[in-house]
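Excerpt of the complex: some chains, original placement.
In order of appearance the chains are A and B, and numbering begins at 1 in each one.
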Amino acid sequence: MSMLIDPDLLFPAETRIRSIARDLYAGVKNLPLISPHGHTDPRWYALNEPFPDPARLLIVPDHYIFRMLFSQGVRLEDLGVPTLDGSPFEADGRKIWRLFAENYHLFRGTPTRIWLDYVFSDLFGIAEPLSVQTADAHYDSIASLLQTDGYRPRALFERFNIEAIATTDGALDDLKWHAMIRDSGWKGRVVTAYRPDSVVDPDFEGFRENLDRLGEMTGCDTGSWRGYLDSHRSRRAFFKSFGATSTDHGHPTAETANLSTAAAEELFNRIWAGSEDERERRLFRAQMLTEMAKMSLDDGLVLQIHPGSWRNHSPSMLKRFGRDKGFDIPTRTDYVTALKPLLDAVGTEPDLSVIVFTLDETSYARELAPLAGVYPALRLGPAWWFHDSPEGMRRFREMTTETAGFYNTVGFNDDTRAFPSIPARHDVARRVDCAFLARLVSEHRLREDEAHELAHELAYTLAKKAYRL
Amino acid sequence: MSMLIDPDLLFPAETRIRSIARDLYAGVKNLPLISPHGHTDPRWYALNEPFPDPARLLIVPDHYIFRMLFSQGVRLEDLGVPTLDGSPFEADGRKIWRLFAENYHLFRGTPTRIWLDYVFSDLFGIAEPLSVQTADAHYDSIASLLQTDGYRPRALFERFNIEAIATTDGALDDLKWHAMIRDSGWKGRVVTAYRPDSVVDPDFEGFRENLDRLGEMTGCDTGSWRGYLDSHRSRRAFFKSFGATSTDHGHPTAETANLSTAAAEELFNRIWAGSEDERERRLFRAQMLTEMAKMSLDDGLVLQIHPGSWRNHSPSMLKRFGRDKGFDIPTRTDYVTALKPLLDAVGTEPDLSVIVFTLDETSYARELAPLAGVYPALRLGPAWWFHDSPEGMRRFREMTTETAGFYNTVGFNDDTRAFPSIPARHDVARRVDCAFLARLVSEHRLREDEAHELAHELAYTLAKKAYRL
């Protein structure tokens, strides 16, 4: 590691705690990465082409970065974010990079700063902090390395010591990149995950056409409830054949339902006929989570629920730049009432694995830890999104461990499109967990041998077990 | 204290803070225990029979333990939890104990682990950690000690240095065990507390019959509003004659009401006639909290409200195993609106003492501390249930002290059925409070002499004063 990242990064200053944390970290820092939930593009691994210039690799696609710059008055167009209406946006990577460098101080105290410094130093061997003065030199260093074979996707995958990574693919995806990876003979383990939002959420753009397409792909009658469910079973099996071990659901709330077959069928018919109202659309989404859980009992896929984001909060930005431009805002999220129908149906099944995430950390101690601490089907996903940060991860452990223990959590998810930052993110999680364990040891709440075991579980084993990878 | 519990347990590692914490703790660790709110069985003290085997004493009745094991796939039947439908459950204490020992790692990082290690080492003199290897030896050690006179309930009560303990008894209880204790001449102070849920909550099983029974017991006409209130007054007086200094109310929410006498009477008549709806049942519970507060103004009993638990969240588990099997889940709880009617009625009375608990720690800084920091009738109950834990207690102090001060809190409640763990729980609370005070001293926010005074208040005096014991 180079000068931008201190070996003691994120370890508490107190001598005894730091010393224990160092020991724990030494035991896990080189473990392979399990990345069971993410958004890297399978095309990268399939084609193995060089990544584009530094700005287009690191700035333009990273909403953590451009949202912060935008909040301080920088225009997205000037950061190279493409407009939908054809109005101009910056195409010169170096100009984008300079603008970014000029504003790098805005990231002080954020995880983005840590991830980027890690990438600069660890991946690109840079020793000087990014600034207006160093911007060009950094750009040149990174750009030239990106042209070398050692920085192509597969080489990075191997350098990053990734044991398995999951992409997330829509239910209608043909998985051709996954097929190409498989057929290529390359040994990197890239699996898919089944994300059926487009055929489960009646509010999704093109929902009705998506159902038709789903019918075509599976040969099922997606105009009937039974056929519709069968089409999911069929796609799940197809995704499993490309290594999928999980499904993934990004509903606005954690609401679930457990209707009788007759009531579910009637609801589906109204949806199919397009005669449903808002309440019924919500109910349908809710019912489908329970249906997915029941299918998971049959086929063993792990069910992931990550509710509570108000997507595309600004309509004018959505119109100008499209989805996923940093305007997804967390909302207060209930779990105790919302998950009850699903839990009533399948919550006590020890063979089912439902992993719940949250953006509302007030639910950690009050709802999620008490629920996961008793229902065998439930596990807690890691501190996620805005909470994928040192303070967020610390609060997650402080607010869940005493009630749910460590073993009802599932290790770390990087959940990212930003491929180069994956090692940095796992490293931060490992450091924060080691720091937390070190505090428990220093306060005699845990023995040191136990902490070593737990550090290993949190860094590696729990994710592997929970996701059946 | 033996090898399983370090003398510095729970003290921050930083040298100066730890040193201050040690000093503070040395001044309070041997103070007698005040246990003003709990659920030990008065029968134990009355009959003074030996406790059963280790599993039936420590595992089977402790929902903290079996809920965690269940969450990881262990069946409650295998832990000896009795079924309601007559299906078999494990009766061999040693087998239960082994299953528990095998899974003891699940409790790492939880308060249960600290309490149990404390009990093993401090009460049973065990020096080796519990594991598959040591399970049988531990079982034998504990089992044989439980047969000795020194481990009978009264001997433990004295060994634990309990100055006063409150049990909680239903309004219809005849308090015969309390009578037997009193008549026995034994000097241990065991008092009762008045818990009238069964005759205050129209949703309670057998509510209507309970009112009849209440009428019989008191000679009051419980079919009239006036007579019904009189019957409560009568029972409260009866409970006071057995030392009660408090009443205890476990409503689903903190909702209170302050109806006119005429409106309250009409509401009661509808309830009595069984013609009320859900809204009226809620309103009746709400009104009764205010009635209880008014009675407290007359008879001096302290009113305890601990809302916010969704009891028996899983219907299938309720059906199979009955109530209180670890499926009580916290819910978001409002106080500012909910308590207003009661506070409007009696909140500024300095002679009234209403103690409010919460399972929703988001209300500490936002609602409870601001309310208790101004209404003379209001006090904050300690970090409770899932928050009866080192991190939970620390957050309680961090989030309430600056607004409500220390003197609007009431010391510690163990709130437990798990008699052997009572000293451990008080010890944890004392340690955490000393650690908090030590931090304030180290940051020059408090003088050391003040911290010593406060440590004494938090460990002993505040509970005694608040509960008038």
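Note that in this section a residue touches a chain if its C-beta (ideal position, glycine included) is under 8 Å from a C-beta of that chain, and two chains touch if they have at least 3 such contacts.
Here the structure is a predicted model, which is why all the values come from computation and not from measurement.
Because every chain is the same sequence, the assembly can be counted simply: 2 are drawn, and the full complex in the file has 3 copies.
By definition in this document, only the chains that are shown with their structure count from here on.
It takes 120 degrees of rotation, in steps of 5, to superpose the Cα atoms of subunit A onto those of subunit B. Centre-to-centre spacing of subunit A and subunit B amounts to 40 Å, using the average Cα coordinate of each chain. Contacts from subunit A toward subunit B in the complex involve residues 14, 16-17, 334, 336-337, 340, 343-344, 347-348, 350, 362, 365-367, 369-376, 378, 398-399, 401-408, 439-440, 442-447, 450, 453-454.
Residues 5-6, 8-14, 67-68, 70-73, 105-111, 113-114, 129, 310, 313-317, 326-327, 329-332, 359-362, 386-387, 389-392 of subunit B are the ones touching subunit A in the complex.
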